[in-house]
Structure formats: structure tokens, C-alpha cells
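Since the structure comes first, as C-alpha cells, the remarks are kept for the end.
On to subunit A.
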Amino acid sequence: MAKLDSKVPPGELSGKWRRHKADIRLVNPANKRKYEVIVVGAGLAGSSAAASLAEMGYKVSCFVFHDSPRRAHSIAAQGGINAAKNYQNDGDSVYRLFYDTIKGGDYRAREANVHRLAEVSVNIIDQCVAQGVPFAREYGGLLDNRSFGGAQVSRTFYARGQTGQQLLLGAYSALSKGIASGGITLHTQSEMLDLVVVDGHAKGIIVRDLVTGTITRHAADAVILATGGYGNVFNLSTYARGSNATAIWRAYKRGACFANPCYTQIHPTCIPVTGDYQSKLTLMSESLRNDGRIWVPKRKEDRLKPPASIPESDRDYYLERIYPSFGNLCPRDVASRAAKRVCDEGRGVGISGLGVYLDFAESIGRLGESGVRERYGNLFDIYKEITNENAYKVPMRIFPAVHYTMGGLWVDYNLMSNVPGLFVLGEANFSDHGANRLGASALMQGLGDGYFVIPYTVGDYLASQKPGSRPSADSQEFKTAEVEVALTTSRMLSIKGKEPVSHYHKRLGQIMWQYCGMARNKEGLEKALQEIPALRKEFWENVHVPGSGDTMNQSLERAGRVADFLELGELMCRDALAREESCGGHFREEHQYPDGECKRDDVNFAHVAAWEFAGEGKDPVRNTEPLNYETVKMSVRNYK
Partner candidate 1 sequence: MDLARHLLRSTLGRKLIMAGTGVVLIGFVVGHLVGNLQVFEDPDRINGYAHFLQSLGPVLWLVRIFLLVCVVLHIWSATVLSLESMKARGSEPYRVKKWIGATFASRYMRGTGYVVLAFILYHLAHFTLGAAQPATFKENLPHYVMKGDYHVLGVTVVRAGAEVLDCRQMVIGGFKNPVVALFYMVAVGLLSLHLLHGAESLFQTFGWKNHSWERGLRAVVTLLCAAYFLGNLAIPGSVLLGMLR
Partner candidate 2 sequence: MSTNTFSVTVRVWRQDGPGRPGAFADYPVAGVNPDMSFLEMLDVLNDELTMKGIEPVAFAHDCREGICGTCSLVIDGKPHGPHHGVASCQTYMRSYKDGDVIVVEPYRARPFPVVKDLVTDRSAFDKIQQAGGFISIRTGSAPEANSVPVPKEVADLAMDAAQCIGCGACVAACKNSSAMLFVAAKVSHLGLLPQGQPERDRRVLAMVSTMDGLGFGSCTNQYECSAACPKLISHDFIARMNRDYAKAVFRSAFKPVAAGAEA
């Protein structure tokens, strides 16, 4: 059994982080350059961490599978980033942001982590502005805010509909500065395919060069994974096609615990699926819910009628009806499930019946078309591009889609996994969002982890490692890991079966969406647990990966990622089956209130489930870390 010590410092909540920083061990400045740190990933979390650590004097090597760090998936975040600045003077505070995030996460997050996140949120904005992030401003020249789902204050900072892009470009510029100064060595198109553990400590990685196919070993004093989320296990999602679980999955197989894999966020406002060729679902930013009203026809018969011909009296603005105080701005999981319910009732719009209207008629009346264009023009353009429909004239059709994974590798308060020396940041860890993430808090978490947490906590670990004590990349552990990676690669290439990789990805996605998607039940999950291993077996017998391993081979890249998804999918179903309650992004049909709301079981499930790999073919072990709520009282989430 893995030892899960959360290392949450004692004492009063709001002082924990301050005290912890004061108590933590430091590395002598002259010694810093003797330590090498590997950072895998250069999204918000990875870039900010690599840049900050290099500034402190550590030698940093940064690995990304992309051709440039600026392409990390963080670039796609549209809506914004939360921070408790209270610039709007609407009563915001660190405590309120903390509280909203805890509540939004359905009381399944660690209090101390979330409070720290709220504390550093204000520094993040300062940092980004100083880097030149062109946040939206008011005429007076000060920063503008907007409101986001799950909050009653305006605390979201944004840069048009491209907040993630601008934040990432900021972090990327810091990274670039570090590369220019020689503190960071960047390895692009380099996919981490294994973690190397020496004497129980993470001391290096095995990497495949995606252009030449060369496999190399890299040793370091500590390894940081910031490799993003794993939502592509569903095949169709709002993630970039390249987003994958490989790095964290290999780390899991080397002993790191995987926490709450089943917590999946389904975003309510995405463009519905059109056909089986589809490769990607596009998000329409949540900010649209500020001005758009969501509805479906009251009667099934009306669902294919042109929306304009349906009179007000025959429309059901169901979110406003069921949740009068939050209305269209209720949290994502709540809005998504409500959409699923109305579609299950047969009232879904569009040919597939899987869609609801997001209607701007009222706000166009209020703000004028130009006012709406000013706020959301680029989103309307994207919508038009994809659907060929003009949303200024007809309401948008939207449907929920997989968007974020709250689960990830288990980490303690220092963001270190249970494998010493292995740190996990950003979406790749399980930390701050509990069972559901509030809009605009992932960007905050990625940058908070990278700029303001890891620079302190890595030092604490490194101070325990003698300078120069890192093993050589020629040691046995490295060689063995490299050979294993090479074997897996050649095995995939040698099957030459009958189906392309995409075939298996699609089938896995269907199983996952059907049984482990927006709503889950015991029977379905058990079925998935039968089907996934069978699919995996078929994959390893019948997949066709063309080409060779010694040039760029995109099929091979995808095959490796899908192979890992085929294992991870099973773990997600296991986790969903074991968690006999509903909470946030995990909805078990057996556990709901009569009105369809989540029914948590705080007595039996107020814990983190951290799965431990027990060996190929063996059932993984479910470890738990109890969640102790010292400050906030757990209550039934209520957005009515």
C-alpha cells in the first residue's frame, strides 16, 4: 500500500502557506546550479515552472511533444482566469474564492491546497500583467472583469476570447527568456515515454524524438510532470488531438498513485457532434452564458421546428426555471446534466436530438448586434465556420462535451507525488478542483502551481538530495527502461493487423461516453469493464501501425497514446464503480435526489481515491486519503 501523507501544514487555514514557506528547507544559492530538474510539458504549468526554476538558478531541461512550447493545449482556453482581486468591489476576497472553489468542487478537494490557490491568485494577475499579457481593460485603464459560472462576483480576468492563449504566450515568453539565458534547455518534439525510478526516487525519463525516432535517456535530480489532462480517452472532447495521458500513465505504472480518475468535467456549451468522421468537439466559451439564454421546446413535437416559430410560451428556459438564483450561470456539471435530462426527455433540438438552444435574441435586443459582436464576435465566427449558421439570427445549438479531467496523479501539499522527486503540476495532478472545476480556475491553478508553489517546494526536496548525487543516465535502471520503451514501439509496429489506430480510439471513446460519461451506473460500468479489456486485447492483436519507428510516424505516436488510454479508461471505470455516490463531475444514477441533483455520501466517500498499480494483469489497489474539512462545513450544494 502506498503511503499517502498529504503533508498539509498544521495551524489555521489562512496562515498555512505562509508558515510552510517559512519552515521549508532552502537550497544554498551556490548549489542550485548543481541540481538538474526535468520539466515535462510547457503549458501554463510547465512553462511557468521551468521559467521560475531557471531564474532561481536550477538547471532545467524542458520536454514537450509539440513542435513549439507555445502550442501546448493551454493555448485553447477561452474564457478567463479567476483571481480574488476584488477590483469590482463586489465583496470578493481570498476566502470567497476559496469557498466558491471548494463548493464548486462539491467538497471533494483538499482545503489547504484550495486556500493557497486563492491566495496566490492575486500574484498571478500581477505577474501576467508585468509580462505584458494584454488583459481586457476598462476605459479608465484598469483591468476589467467578467463573471463566470458558479460565482456571484465578477472576478474573472480575460483577454477577449483568448485568455489561455495570452497567458500561455506570457509564460512562453518567460520560458524563452530562460532558454536565451542558458538556464533552460528545450527539447521539442520529444515525447516522454517512461519515468525512471532509482532507489524509489524519480530520477529521469525516457524520451522518443518524434522526428528521428531516436530514444534517449535523461537523468535529473527531480522530475516535474506538467503534461495536461487526459480527456482524449473519450476520443471526442474539447482537447487538442495531441493531448494524452502517456506521461502520467507511465508514472502511474512506476508507482505514482492516480487519484480520482473518474472525475470528468463535461462542459455544457460545446458544438454538437455531426458525424462519425468527427475528430474534435469545439467549445463555445462559457462566457456566452452571461448573455445567452438556454432553452428547449416545452413539447417534443416542436424539437425540429425552426426556433423562431416557437413562441415564448412554448419554450422552456430550464436553467432559469430550475435554478432561479444562478440561472444560466449555474456550474458546469449542473448545466450539463440538465441538458442531458431534457434531451433524454426527447426535447433535444437538431437532427441528432442532442442539442439545446443558446439564444442571444434577448441580449441582441438589449445590447444591439454590435454590442454582442464586441463581446463574443470571435465565438460567433467560429460557430459560423463550423456549422454554417449565423448565430446572430438563429440560436446556437450546443451540447455538453468532455472538457477537463479533475483526476490525475496524486500529490501532497508540496505537489510531490508518492514517488519522491516526482512532482506533478497543472491539469496532470488531481489537486485543487475536487469533483468539479469552476470555470476559469484551471488557468489559475496551472500558473499558481508553476510560478508560486513549485519554486518553493522543489527546493525542499532537493535540499534532501546531495548535490551531484543524481544517478548517471547510463545506470541499469535507465537502460532497462529504454529497452522496454523500444520493445513496446517495435511491438506496435509489428502487429500490422486490420484496423487503423483511429478505429480503436473511436470505439474506446464510445464505451467511455456511454458508460462513464455524464451519467454512470453500476450495470453500465461493469459492462465497460468487460468491454475495455476485450477491446485492448483486440488492439494488441489487430491494430495496423504503418511505417517505421525511425522517422516521424504520426500513427505510431497515436498508437502509443491510445494504448495507454485503453488502460486508463478501465481504471476510470473502476474508480467510478467504486465511488458509490454522486459528486460534481461524477454522477451515479443510483445516487440522486428526486430532482436529479447529486447525492453525495460524505460519511463513506469524503476521501480521495488514489489508485496504485499492482502489476500487469493484477487489480490496482484503491488507497484513500481522507478529506478533513476544518474550515468549511460540508453541505449540499445548492444553486437554486
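In this text, a contact is a pair of C-beta atoms (placed from the backbone, for glycine too) under 8 Å apart; a residue touches a chain by one contact, two chains touch by 3 or more; residues count from 1.
Criterion applied: all candidates are chains of the complex that A comes from, given by their letters.
This is a predicted model, so every value here is computed, not measured.
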Options 1 or 2 - which one, within this complex, touches subunit A: 2
In the complex, subunit A residues that touch candidate 2: 48, 51-52, 55, 66-71, 73, 75-76, 85, 87, 123, 125-132, 134-143, 159-160, 162, 165-166, 169, 172-174, 176-177, 179-180, 186, 188, 211, 240-242, 274-275, 277-280, 282-283, 350-352, 381-382, 385-388, 451-452, 455, 498, 500, 502-503, 544, 546-547, 551-552, 554-555
